[in-house]
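Quick one: the structure is below, questions incoming.
With one protein chain held back, the other chains of the complex are shown just where they sit.
And then subunit A:
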Amino acid sequence: RQYGGYEYSQQSGFVPPDMMQQQQPYTGQIYQPTQTYTPTSAQSFYGSNFEDEPPLLEELGINFDHIWQKTLTVLHPLKVADGSIMNETDLAGPMVFCLAFGATLLLAGKIQFGYVYGISAIGCLGMFCLLNLMSVTGVSFGCVASVLGYCLLPMILLSTFAIVFSLQGTMGIILTAGIIGWCSFSASKIFISALAMEGQQLLVAYPCALLYGVFALISVF
C-alpha cells in the first residue's frame, strides 16, 4: 500500500516531490485521516492539471472552522458536546496545543518537551486500550489522541499562570485541582457523547484526571 499510488510513466522515472504536487487531482480528502507529510503521500496521482489542485489546507485536512468548534467545546465545560464532531481525526490542533504547552513550560524555565511527548504518547495508548475495553463500539487511536490533545488547552492556562506565580502554595493547589477537573470533565464529556456511554462519565473522567494530573505535576514542579 505504501507505493501503490505511484504510477508514473516509465521514461521519466521518479519526479522530485515539488513537481509532483502540481499534478494532484482534487479527490475531496478533507475527512481522511491526516497525513502530515502530504507532498509525498500515497494518494497523489500524476497527470492532472494545475487548476484541479485543491487548496493546501484542505489537502492537509486542516479545517480551521472545525478546529475552532472543538476548541469552544473544550472551553465551555457545560456546553453539550456534539458527538459527530469527533468523526474526523484531526491531529493539527492537538499538535499545536502540545507545542504551546511545551513553550509555556519553556518560558518558566523548564525544558521538558520530551516529557510532554512521552507522557502524551503513553497516556493516549492507555486511554485507547481502556476505552476500547469499556465501550460497546470501539474507538480509533486517532480519535483518542485528538480528544485528549484538545482537552489539554486548560492546562496551557495553568502553565502560563506558573510563569509568573509559583503554584506551590494553597492557591496553586486549588487552581491546579480546578484545572485538572476542567480538563478531565471536558474530555469525558466528549468521549461519552462520541461513544454513547451514558452513566459512565465518572469512570471515563477518572483516568483522564490521572493523565492530566501528571501534566500538572510537570507544570507545578
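What we mean here is this: a contact is a pair of C-beta atoms (placed from the backbone, for glycine too) under 8 Å apart; a residue touches a chain by one contact, two chains touch by 3 or more; residues count from 1.
Here is the rule we go by: contacts and distances are computed from a predicted model.
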What is the protein name, per UniProt, of the chain that does not appear here: "Prolactin receptor", "Cell cycle control protein", "BHLH domain-containing protein" or "Protein YIPF3"? "Protein YIPF3"
Using the document's definition of touch, tell me which of A:99, A:177, A:196 or A:217 contacts the absent chain. A:217
If the hidden chain were put back, which residues of subunit A would touch it? 1-3, 6-8, 10, 13-14, 16-17, 33, 35, 37, 39-42, 119, 129-130, 132-134, 138, 140-142, 166, 168, 199-200, 202-203, 206-207, 210, 213-214, 217, 221
